[in-house]
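One structure, as structure tokens, below. Some questions next.
Here the complex is missing a single protein chain, while all its other protein chains stay put.
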């Protein structure tokens, strides 16, 4: 039984933006399958993680066609307290992979402690900042956030009234009381 | 067996202030019983939650007479990581209710995801800000905090040397080491 | 500010039975107030803890009149992993008390490690066994369980179809899958 | 944006057996997409859950072709302490669904508390027992377990030396020390 | 800076018995230092783990002289849910080591998944069974347990009235209510 060549890509997708989309598209060209870890899966309706794991799955899926979807392996992974244990925690959740891609320095360092080389995705350095930038625009009601996410994601976020949600969450802080 | 009409009121009561007191008094006039959820019950001796769950129970109870106490149902509820699961988590802890009251936009949104309408308590918009305001005054040793909480609560807070405690906690941050 | 004399009584109340009822009634005669800790508050729909915290609150409250209710302080307390820390965990949740009552040897030992004497409740040795006995009868559909719990609790348990629930839970084990 | 009709199917897949396979195949005929929740995702190398979440994903995927895979949405979901909160916990992890399928009485009861009807999968009553039966056969080194799981899963389980693993785990109990 | 050669030895030490003692003595002869992991460190006053982490530290230390103690590195490690992540969890807690010793098949398997060979300690196959055997004897009040633990440990266990504690814990089960 020969397993297909697979790449690992990790993100929180709060929300799924163009940077994520291009990175995954690129990996789909080089690998038979791409394992997409949805980090902080257990968190939602908070300023850093406004969308539930299910909503994130939805907004990613609407951006790919059937052929792509059959080659994408989505794996929600909850946070662990200890960053040092995080890599092993991820490996327990995912099927075997052949390569890890990330532009995040901390992710690279953590994998390197396990002797795993992390490759850089060229032209994808907007990523880490882009998510928080989009959330800030949404909280401000600045409609220009729509330029940062795929068209289908805009449509989805409007359907779930994402802008209103983020405004309320940011205004209240993370506290529900 | 007919259950009495009940309202739900949620707070952290750090400390119990006039805003909380008037809101509960108001609900006691409209409902047979009031379920009072004490949120973040597991946290204490931290800047956001200086008082233990037991101390909060004590400072609320000293403000009501026997007749009121027999109609108040106090339910400490610990935090959950995921805000989305929070409503169901609350429902698991409390007896059945007929109405939910809150002026907090996030609480309203979370309950509305379960199809539950949350009513507004008129003239009670000081609430969410008032708690942190009182804690700040106490940390500064500004005795004017006593104007924001019922007289019995002042007496109780002085008995447990609350001002000194908050000063130390705020100065050290949440860290004990 | 003088606090009333209080006794502590701890139980899981799965369900609330005659043993619990008589013990609390007895303590209400000796003390101004009784703090009733509802243990394992976070567990429900499992063979050991079929009823939610809210349902347990409900079935206890229907057994007492208004005058008693004003003197009962119910405090749900979730489990902690470490038994050694459990006593301090309970103390954090409750208002100050003057005496602890229990016939459970382990509870007595744990409190004695903190230098606290635990008194025995006479004629109340049916307790620890009685709960599991009632659950077993309910799982077997043996209606004689109704003799072990107060009349109002029978009415309540029938209203929530408790017998059916316990049959299903016991048959499936604790697993939901 | 119209979402495709989706069914929810929940299992632990320890391991993925014929019962699971036929049920999912059946649902793929009736629904555009099937959400497959992998329960107890955080547990592995224990007698009840010998395989990691990643291994379970692997052994399910090798049983379906590309067309099917594009319509299957796998969602690992860790356990929660409280069964009563479990349904909401699942809903937070998954995209919106139109129907729930299960033959498990407890799952049916828990969803019915949320007003959700759970449909029965005909000719699939071997499920709940079949997993533990397969694990027992593997622990005994009885090769007849291979008749209960799809051919590709047999091949996969042999590749990861599953029989040896389960023998060791069962012999040692869940304890690693 | 040259680090001394170190061996890793893992146990729960409930209680510390002759098997543990001889194994550590043996390793002290071959290695400059021995890292002794105290597993399930967060559990106590339960049938499987009657002694606190602090008590276990105490009963181990009284068996070694100053010279040995300076070469022993005790590291309490709490349990993790997932056995697969356990090895990495241990590595995060301990200083670097050169060899791992255990006769436990599951421990060997878990380390081998990380490419680490686990050596066998000759003449030490009584270990895994011996702890539970000692606890059973103590629960039965059978004084012959004293033959299984070092003389200083007997003295210590008698000083903390261990026999009485275990009897009560076993009789009550793990439940405190």
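Odds and ends about this structure:
Labels A, B, C, D and E are assigned to the chains in the order they are written; within every chain, residues are numbered from 1.
Rule of thumb we're sticking to: a contact is a pair of C-beta atoms (placed from the backbone, for glycine too) under 8 Å apart; a residue touches a chain by one contact, two chains touch by 3 or more.
Every value quoted in this text rests on a predicted model; they were computed, and no experiment measured them.
Across the entire complex, contacts from the unshown chain go to A, B, C, E.
Within the set B:52, B:83 or B:102, the residue that contacts the chain not displayed is B:52. In the full complex, chain E touches the omitted chain through residues 1, 3, 41-42, 44, 52-55, 57-58, 61-62, 66-67, 69-71, 73-78, 91-96, 152, 155-156, 159.
What chain A contributes to its contact with the hidden chain is residues 10-12, 39-40, 81-84, 86, 104-107, 109-110, 128. Listed here are the chain C residues that touch the chain not shown: 82, 84-85, 87-89, 92.
Note that only the chains that are shown with their structure count from here on.
Counting hops only between chains that touch, chain C reaches chain E in a minimum of 1.
Simply put, of B-D and C-D, more C-beta pairs touch at C-D. Within chain D, residues 42, 44, 52, 82, 84, 92 each touch two or more of the remaining chains.
Viewed as a contact network, the protein chains fit none of the simple shapes, being neither a path, a ring, a star nor fully connected. Chain pairs recorded as touching, per the definition above, are A-B, A-D, A-E, B-C, B-D, C-D, C-E, D-E.
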